[in-house]
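The complex appears here minus one protein chain, its other protein chains still in place.
By letter and in written order, the chains are A and B; residue numbering begins at 1 in each of them.
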Amino acid sequence: MTQSWVRSIVGIVAFFVVLIVGINLTGSIDFTPDPNTGLIAAGNTLVTVLIVAMLVGLVAYAATEYGQTRRFDSITSQFDTRTIVLIPIAIAINIILGQTVAAVLKVPIYLDSIGTILVGVLAGPIAGALTGALANLIWTYVLPAPFHSDYAAPFFIVAVEIGLVAGIFGRLGFFRSRPNTSIERLAVGGAIVVAIVAIIGIYGFLPFYSGGDITFFAPQAAGAPAPDTLFVILGWVVGVLLVGAVVGLLALLFVRRDLGAAYVFLAGLLCGIVSAVISAPISTVFFGGVTGSGTDLLVATFQKAGSDLGTAVLQQGLLSDPIDKTLTFFVVFAILGALSRRFVARFPQGEKAVGLMEG
Amino acid sequence: MAPPAPSAYHRLNPLTKAVAATVESLGAFVIGGYLGPLAIIGLAILPAAVLAGVAGRLVRISALLTLPIAISVVLVSVFTRAGATVLFAIGPFDATLEGVDFAGQTLVRLFAISTSIGLFGLTTEPRSFVLDLERRSLSPRFAFVALATLEAVPAMVERSSVIASAQRARGLDTEGSVRARLRGLLPLVGPVILSSLTEVEERSLALEVRAFGRPGRRQLLWRLPDSRLQLIARLLMLAALLAAIAMRVAGTFPRLP
Partner (left out) sequence: MLQLTGVTYRYAGYAKPVLHDVDLRLEDGEIVGLVGPNEAGKSTLCLVASGLAPASIGGDLKGSLTLDGTPAAGLRTHELAARVVVGFQNPNTQRSGIAATVFEEIALGPMNLGLPVAETVARTHEAIARLRLEPLVEHDPQRLSGGQAQLVGIASLLAMRPRHVILDEPTAQLDPAGTRLVGEALRALAEAGTSLLIAEHKTDLLDGLCGRVVVIDGGRIVMDGPTATVFDDPRLHELGVEPPARARLARALVDRGLERSMVTAALAQGLGA
């Protein structure tokens, strides 16, 4: 057991080392666009650095495993026939749900990663990562109309990250149903979630969004211009959504008595934040920050407030992605609950993900 | 295996067409500006499309797909992008010259991406592409995933409509307002996803019985034509793209309108 921790740590450390070295080598992250082409040069390099860092991390992980056991079992075992058969179904779920939901609802809830996350949880992080990558690439390069998407391919990096994150959380048991938890433990769990959300909100979100002309709740400095009504409304909307989400989670916890919901909530939140950070430069660089949906209005608004394109896209993403991913994680949680234990246990990571059967 | 190909472009090896699409899309935005993407569209994509006899369809489909994004691009770039020269104003929103310029360039770039990939899609059978890749040493398992997804997606749609009919027969509402459709969607999504997933077990057993898990390559029944000329063309295109990227990163790329 410690062996696999060592491997994972080596991989993660390698990833961050390369990431930091890479960013330093290529200069600071500058999101201002080149006036000639509108390209954001740093976006390109950031994404490249991320990919290289990921690959190096994976190689470091594999090399450590080889050094420990002379085999690559933890990686290859994630790809037994069952997983290989599951992946196309997972990709199909991604695409059909992604297109249907986007068509029916006009909000930035895509729900197009359900399959990726399912594979990650059942088979492992690398299988999940591969599913994500293949899903996006096949969506663009292989599928014919009407299931085709011209825009999915560059986002395969985000899909890889989602699969990895889901796989890791699955392995750590974050998707386990924990029914009949005592009220005390539920209260503790709920309190922890509220605390974490509050910390992220106050120390992470608010300062990020309050630069320039946007002030949400901060008291106005003397002589500062009054904030635009638009932003005040936006601020309140965000506040309500956030509070509503937390209240919803607490309600879920106490009604269903399943502490697992708290774990799933946190995992989804984290995944959403990371996804937003990674997809922002891709969206900016490849598509000018535009997706053809209502969120573009938000991007426009943030730009108006003084953010450059890259930051505006990130600001928009940090609002919609955590919601999308948390919802998606809950959907996967529900699906896992509906699948029979016997089915799940036959997958490489199934038992770890769902917990051992009683008796 | 495939129906007789209508044109010389269709008959090109799928890898060549894929490389062309990738080089064209990436090239369009590495070069940037207006001239670059327009040149690529005018000198590479459209002539090929005309040769393949799909020019009309290609332009129509790409325009349709790019339209929703175009609207957003205008909104995001024209009206809210910081810029010096204001052209006109609508309420609090100023349309700047820089904004219009940026919007124009983004649109042109998007159209280039859309047409280049669209051309590939209209002239290539996806199955042939995947099988050709397997012949070039793509793992049979990757090939399986790609091919199976090709079938899985329409199959799942069909399964949904079958289940939807059954549910409609039992009185579930599938028409009507967004809320009604959403409510109708939920009980549909569950059975479709679950039944697809539970089949995975028996399907994987059936595949293992047919030696699916065997490591190593297979001798494929199909072989798509390729030629030295195409190989050289692919390498040249990739080299050109890499050179352009290198120049862009080094900052030595000439400024183009």
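Some observations on this one:
Here, a contact is a pair of C-beta atoms (placed from the backbone, for glycine too) under 8 Å apart; a residue touches a chain by one contact, two chains touch by 3 or more.
Given the structure is predicted, the values throughout are model-derived calculations rather than measurements.
In the complete assembly, the contact with the undisplayed chain comes from B:Phe144, out of B:Phe29, B:Phe129 or B:Phe144. For subunit B, the residues touching the absent chain in the complete assembly are 1, 127, 140, 144, 147-148, 151-152, 155, 199, 202-221. What subunit A contributes to its contact with the hidden chain is residues 81, 88, 341-342, 345-346, 357, 359.
As a working rule, only the chains that are shown with their structure count from here on.
Rounded to whole angstrom, the centroid-to-centroid distance between subunit A and subunit B, based on C-alpha atoms, equals 23 Å. On the subunit B side of its complex with subunit A, the touching residues are 18, 29, 32-33, 61, 65, 68-69, 71-73, 75-77, 79-82, 93, 98, 102, 105-106, 109-110, 113-114, 117-118, 120-121, 126, 129-130, 141-142, 144-146, 148-157, 160, 178, 181-182, 185, 189-190, 193-194, 196-201, 203-204, 207-208, 212-213, 249, 255-256. In the complex of the two chains, the subunit A residues touching subunit B come out as 33-39, 41, 44-45, 79-82, 84-89, 91-93, 95-97, 100, 104-105, 114, 118, 134, 138, 140-145, 147-148, 150, 286-293, 296-297, 299-301, 303-304, 306, 308-309, 335, 338-340, 343, 346.
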